[in-house]
Structures are given as structure tokens and as C-alpha cells.
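To start, I am sharing the structure in question, which I have written as C-alpha cells.
With one protein chain held back, the other chains of the complex are shown just where they sit.
Chain lettering (A, B and C) follows the sequence in which the chains are written, and residue indices restart at 1 in each chain.
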Amino acid sequence: MSIQVDMESLLLEVLTETSSSASEGKVASYIPELSKADPSLAGVAVMTPDGLFQAGDSSHPFTLQSISKIITLMAALEQRGVEEVFARVGSEPTGDPFNSIVKLETAEHKPLNPMINAGAIAVCSLIPGSSVEERFSIILEMLEAILGRTVQIDQAVYTSEKETGHRNRALAYFLKDTGVLEGDVEEVLDLYFQQCSILVDCTDLARIGMFLAAKGITWSGQRLVSASIVRLVTTFMVTCGMYNASGEFAIQVGIPAKSGVSGGILGAVPGRFGIGTFGPALDPKGNSIVGVKMLRELSHRLDLSIF
Amino acid sequence: MSIQVDMESLLLEVLTETSSSASEGKVASYIPELSKADPSLAGVAVMTPDGLFQAGDSSHPFTLQSISKIITLMAALEQRGVEEVFARVGSEPTGDPFNSIVKLETAEHKPLNPMINAGAIAVCSLIPGSSVEERFSIILEMLEAILGRTVQIDQAVYTSEKETGHRNRALAYFLKDTGVLEGDVEEVLDLYFQQCSILVDCTDLARIGMFLAAKGITWSGQRLVSASIVRLVTTFMVTCGMYNASGEFAIQVGIPAKSGVSGGILGAVPGRFGIGTFGPALDPKGNSIVGVKMLRELSHRLDLSIF
Amino acid sequence: MSIQVDMESLLLEVLTETSSSASEGKVASYIPELSKADPSLAGVAVMTPDGLFQAGDSSHPFTLQSISKIITLMAALEQRGVEEVFARVGSEPTGDPFNSIVKLETAEHKPLNPMINAGAIAVCSLIPGSSVEERFSIILEMLEAILGRTVQIDQAVYTSEKETGHRNRALAYFLKDTGVLEGDVEEVLDLYFQQCSILVDCTDLARIGMFLAAKGITWSGQRLVSASIVRLVTTFMVTCGMYNASGEFAIQVGIPAKSGVSGGILGAVPGRFGIGTFGPALDPKGNSIVGVKMLRELSHRLDLSIF
Partner (left out) sequence: MSIQVDMESLLLEVLTETSSSASEGKVASYIPELSKADPSLAGVAVMTPDGLFQAGDSSHPFTLQSISKIITLMAALEQRGVEEVFARVGSEPTGDPFNSIVKLETAEHKPLNPMINAGAIAVCSLIPGSSVEERFSIILEMLEAILGRTVQIDQAVYTSEKETGHRNRALAYFLKDTGVLEGDVEEVLDLYFQQCSILVDCTDLARIGMFLAAKGITWSGQRLVSASIVRLVTTFMVTCGMYNASGEFAIQVGIPAKSGVSGGILGAVPGRFGIGTFGPALDPKGNSIVGVKMLRELSHRLDLSIF
């Protein structure tokens, strides 16, 4: 029996066992357009050196949301260097929610890390370019090189985020006030909302995960990002990738991962796998209920924890 | 010897004794245009039923800044009623700085009171009208009726605030996100920046103070605001009028007062006086150093404390 | 008809109209002994230069709790002077609950004011003496001189507070750690728990209120505390006397007042009255429901607001 049959039947099994738990969660409502998602969707994909394996709604498109923070962080580190990036954003996990503003006022002004919204907006402002288009093309180029295909943004989600992203706008103006964010605030926000609105599916996430697992080398063998930057990004996925459930996820699952409120989770098992999961029903901390369960099962059955 | 001679010589004496302390403070720098003010300016005016008394730079124009919160609060209470206003803003003093955002996240979302920036912006959003102009005319009408003259805004200050008011913009978008602020954020901010940029001098502040001291009756005898609204506003001046130095000011001076970062302070001695002081050099909490000293001296010599 | 008849019938009327609202509140439960109080009790007393007037359960004994902070603050100011006291405690109101610890860590270490627990414990530590007994006698002497009688502490409440006052103990050790509290922590706490456990009734509170209204002169004509200290204490009653409902109380009632969780409220109408109310059913912020209502009614009918 081939490994392909084994992996695909495992994925189907895990999916079948966990997908009913979607009913315990809720689709994200803070962006009106996201609230239209079907909470019962569930998909999973795994990308290994042997190829791509998938089950369920693994080709259903959704927007990257916070998973885009990984791509933009790599792009900013490549373009500006470690020193410049960490002059604007810290590297410490935080027990606060992803959209919290408190620490910006009570602690030092630098956002605690690049995975919370404030930090990701600060990172966005570091992507160079004379226009939003030019800046966005840098992010797109990196993502498209990893995926080996061109991507689109979901115009309805983008417009919805732009119109209703008041909290992100508050964070950005706060960062402008404290001097952390350089340049035009609305331009940076536009860039941020665009990167959040990029359309992907589980197989794309699995491919990005494999790219990270391979320490920065694409499927076609291209060294796109240095190994040290990939290590840095992977570390952030462990300490801050699952919002303020990152600590629990590290214990329960132990796979470097990054979650998005549209229901996707990107996992990268160093040296082995990339994993993508999808399930729009979220737990109270903003992570896909089915996604977390599938990753936990896969970690236990295939011994994927890095700890 | 007439009371006029006595009061004017007292004002001159108090001004002379305190004006040198301006060197201990600093002109507000967070709005670029304000930083151009001459820190050595000092003026004082008192408006009593017997007339207007003044000393020093009492006719030097400056912008209302936070003192405008008094006018807008009265206008909002007149237009929308006590219940609607306090559905959007609290009535408790706070030990936090005037531009703090922390409590909006950690406590209930309602700004703690209408004298901090977040609260004043929420109050602004309650002024009715189909355009910024129409809304601003409601504030202007009230102020002009109190002063008995037309007023202008300082275009340079207004433009400067609008361009650099990132913290206020952050507060406003946060309030929008939590549902406290209704309507268009930029319109509300425009209204807020306009009211802050209205040009007055010490004699104007003394006249507004006299209006409050007379429980809402103008110099020409017109009942403009109900006595209960004036009482409410006067109470806020005591508990929250001097930023997070209000408690100390109540103890040391005991006059209901409202301060602005351009260096003005409006005082209202119930049933007796209105006082206006000016001195752009501020202490670390944002109150005019010379203004606070003059009010303290006047309070001690004329026994003006309400406590 | 004599003033006595008028005042007593007014008190009875106000009591009758408001006492049923006790059912909306809850007896304090954080000190086990206090939770045994009968929530339906309601009393009121007024002390004027013409004598004492009362209605309802005005002779029912209860413990001073936070109202004792007034007495100890006066004693500390008399013994140590304004400068030494305010080196240890601030003078700003705060929107935080009375037993909050947050500001001790995030703001400067000095408790924001002497009416919150942390501030009152810091003030306690300033009462001089070589033993708890000696220190407590200073507080007792002042209180007994004001009341013209000796007082006792409620041993059961004292023991209950001492055994279960974990939050106050946390505050005290935090203050010790930051250097605000001098001397032995447990001794200071013992003193604090004793002062909270002093037994009084409404007539006692009215008498203390009259003492403050008379700017520091006892019923028998003795100048016990300087007028400036009384003014200072009265100001704190306005800005911080009713926990984090002080701002609303100032607006609605306008009488300098101090509340305790056993259900008492002490009111002082400058130059006129002392008022004591009692009703153990509390609102969510810790103030007696019936007490606040009675004070509001009395303020409206007798025009007692200082604003």
C-alpha cells in the first residue's frame, strides 16, 4: 500500500472524527463579509516531499487573514533586515488578545510581537515602495513564488475590512502617534487589508508550510528566504502563532502554526511536512475549532510535536 | 476707591508675583502649531456683575482646546438630553492622563467622563446635524450667545491638529469599533478639531465663567442653558476639569475650572465670578503653570474655594 | 410648628419613600461577618446647630468600615503634616474599584488617593506609636472627642476582617514592597482592621458630619482639627468619597460624603448640616442603596448641593 493511500486515508479519518465539533464554534463576525462563511466546511491538506494529500473541503477558497503576517514578516526581514524590523516590533509573546491596544500604552510603545495586529501593521509599514501597489507586489511576489501560482484578493472581503476595520485603524493611528509607524497610515492599512484578503485554500497553506519546513526552499528548489529568517518566523509561530492560545497549542499540539480568523491554520513540521487546515467555526480565542482538533490528532498519530 | 481699582490692582499683583514661574513649564508640543507660542505670555481677567477686570496679556488670542469640551457638553445635553449623553459617556473621574486609551479596553467601553479626550469625542458625535458645518454651527451659536460676539477658528491650528491628531484619531476609531461613537469618524474628528481651534482670550473665558457662575444666564440676561445642566457641567469641572491634577486642584484652589493645552484656564465661582487665565507654559499634566498659580492666589485672597 | 417637627417629619417621609429600594441591593459579602446584616434596615439622622433629628433605625449599631478613613486621615494630617502624608499617597480620584491593585503597578507606586483601600492603609502606617494600641488610641481619641462619647469595636467583625482580609493584606504587602508602607505590615493591617470595626450609628455619623460642616469645631465648641485640614478632607469626600461612583454622586447629590460597606454614609453640608444614613443593602459599587436615595432626596428638597 502506498504512502499516498495511507496519508489520505489518515486525513479523511481525522477529518471525519473532528468535523462535527464545528457546531461548538462561531464564524468570525467582526468583518461582516466573513460572517457569511458556512460553519460546517472542513478541509485538510498535507504537503510532503512525496506530494500533496488532501481531504474534505481542501480546495475551498478563503482569505489568508492573520496567516498573511508570516509572509509579510519574511518579506520585511528580507527587504529591511532583522535590526530594522525589531527596532519597530518586539519578540515577546503576550497573554493579551490579538487586537489589544492596552500594552501599547502601558508598556513600551513597540508592539510586543509581529503576530498581534499592532505588530503586523508595524511590519507592513516597513515594506518599501512608492505606492500601495508597489508595496503589495513585494508581498505577492514572495507568496506566488512559494505557491508556484498567481493569487487574487477577495474584493468583497477587502472592501468589508477597509470599511469596518475600526480597531485596526485605531491601532495604526496609535502607532503613528507614538512614532512606531512610518509613512501614511491609510496606505499602510490599505496594504494590511489587502494582504489579509488574499485568497488561498488548504493546499496553498500546506505548500507554505512545506516551504517553511524546508527552511526556505520552494517546491521547485529555489532558495527564496534565508534559513535564519525561516527559523525566526517558525519560532514566532510557536510562541505567538495561535493568538493567546499559543501556549496551550504548543503543549497540546507542538507544531509551529499560524491561524487566521477566516478559519485557516498553517502548520510547518520542521524538516518534514506542511499542513493546511480549514474550518470557519472559531473558538473564543479566534482559532478554528476543527482545525485545532485535526492538528492535534495528526500530531499525536504522527508524533509531530517539536517538544 | 472703587471695586474696579481694587480688583484690577489685585489681578496685576497676582500676575506679577506668579508670571516668572512660566520658566518652569513647557509649551505644548504635541500639536506642532501650538509649540510656536511664546511661553512668557501671561494674562488674567475677571468678570463680575460689576464688569470686566483684567491684567497682562488678557487680550492675547489663543485656541480653546479642551475648554471647548464645556461648551460642547452643554450643547449636547441641551440637544439630546441627559439620558442619551450618559448612555455614551460616564461620569467618573479617572487618574489616567487625558489622552489615555487603556480604560476603553480594560474597563467598560464607555469613556469614563466627558472631560477626557475619548469622552469629549463621544459627546461631539452627539451634536446633531447633516454636515460638519451644521453641527459646528450649533456649538458656535451657543458660544457666541454666551460671549455676545462672533468667533473665528485659527486655521493654522485647526489644520495642524487635523494633520497630526493621530492619538485622537486612534481614540475615535476605537470608540467606533466598540459602538460608542455613531456616524462618520472623520466628520466627528473634524468637528472636534474645529471646536478645539476656536480663538478666544482671557476676557472671553471670564465671560463664560460668569455665565456658569450665573447658572446659565448670559450677560444680557438670556436664559441659555438650564440651571441643572450648568450644575452638572460645573461638577465635572471640579472632578475632572484639570486633567489628572483635578484632585489636587480641588484641594489647593477649589474653584470649578477647565484647562486647555494652549494655556488657558476657565474658572467659575458659583454665584460670584468668572475667571480667565492664560499662560502657555504647561506643567507635566498639561495645565498652565502661571494660570494655576494665579487661580490659587485669587482663591486664597478672595476665599473662592467651594469647599 | 418647630423646625424639629419639620425636619423629623421630612426625614421620616424620605425614609418611607426610599426604604423599599433596599430589595434591589445586596449586603456586603466579602467580610463574612458583614453578610449577616439585615438588608431591610434603614435609618437617617441629621445634626444641625439646633440639635439632632432622626428617623427609622437611626440607633442601630454598625461598623465604620471605609468611613473610618476620614478620621484616620485627619489624625495623620494632624500628627504628621500635609507634606509627609502626601509623600505617601496621592490626591487624584480614580475610576478604579476601591480595592484595586492595578494602578500600584502600572502608574506610580503611590496609591492614587487616601480613600481607596491602598491609600487608607498607607495613611494608617503614618499614625505614630510604639504599639498598635498606642496608635489606635490616637484615632480613638479624635473620634471620641468628636462624638463626645467613648466607642467600642465589634470584635466579631474585627476578627472576621483580620482572618479574611486577603485583598487588603495583598495591597499592604505590595505597598511594603514598593517602599510606600513603613513599619510592620501586620501591625498596620491590625490598626486598619480595628478602625474599620469601630461601632457607630446614624446619629454618630451625623455628629461627625456636623463637625466637618463646622470646619473642625466639636459640638462642645472645641477646635479639634484645623479648618484647612477639614477643607482638604471634605474635598476628598467630594472627589473620591463614594468609591468609583463619586462622580455620579457629585452630580446627583452634591454633598461631600463618605460611604462604608457596612451600609453607612456620612454627609457634611458645609456650614449647615451633618447627615448620617444607614442601610446595609449595597449597589454594585458598594454604596448603600437606600442611603444614596435618601441623600439625593434631602439634597433636592433642602437644596444642599455645593455645586
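Throughout what follows, contacts are C-beta pairs under 8 Å (C-beta built on N, C-alpha and C of every residue); 3 or more make two chains touch, one makes a residue touch a chain.
Note that the coordinates shown come from a computational prediction; the quantities given were computed from them, not determined experimentally.
Q: Any idea which chains on screen the missing one touches?
A: The undisplayed chain, in the complete complex, is in contact with A, C.
Q: Among A:55, A:240 or A:294, choose the residue that contacts the chain missing from this document, as touch is defined above.
A: Within the whole complex, the residue contacting the unshown chain is A:240.
Q: Touching the absent chain in the whole complex: find that residue among A:87, A:151 or A:251.
A: Once the missing chain is taken into account, the touching residue is A:251.
Q: Looking at A:43, A:90, A:260 or A:274, which residue reaches the missing chain?
A: The missing chain is touched by A:90.
Q: Taking the full complex into account, what residues of chain A touch the chain not shown?
A: Counting over the whole complex, chain A touches the hidden chain at residues 90-96, 103, 107, 112-113, 231-232, 234-236, 238-240, 244-248, 250-251, 254, 256, 270, 305-307.
Q: Residue-wise, where is chain C in contact with the chain that is not depicted?
A: 100-102, 104-106, 166-167, 169-174, 176-177, 185
Here, only the chains that are shown with their structure count from here on.
Q: Please tell me the distance, in whole Å, between the geometric centres of chain A and chain C computed from their C-alpha atoms.
A: 55
Q: In whole angstrom, what separates the CA-based centres of chain B and chain C?
A: For chain B versus chain C, the centre distance works out to 33 Å.
Q: Go ahead and note the Å separation of the Cα centroids belonging to chain A and chain B.
A: The mean C-alpha positions of chain A and chain B differ by 47 Å.
Q: Residues of chain B that contact two or more other chains, please.
A: none
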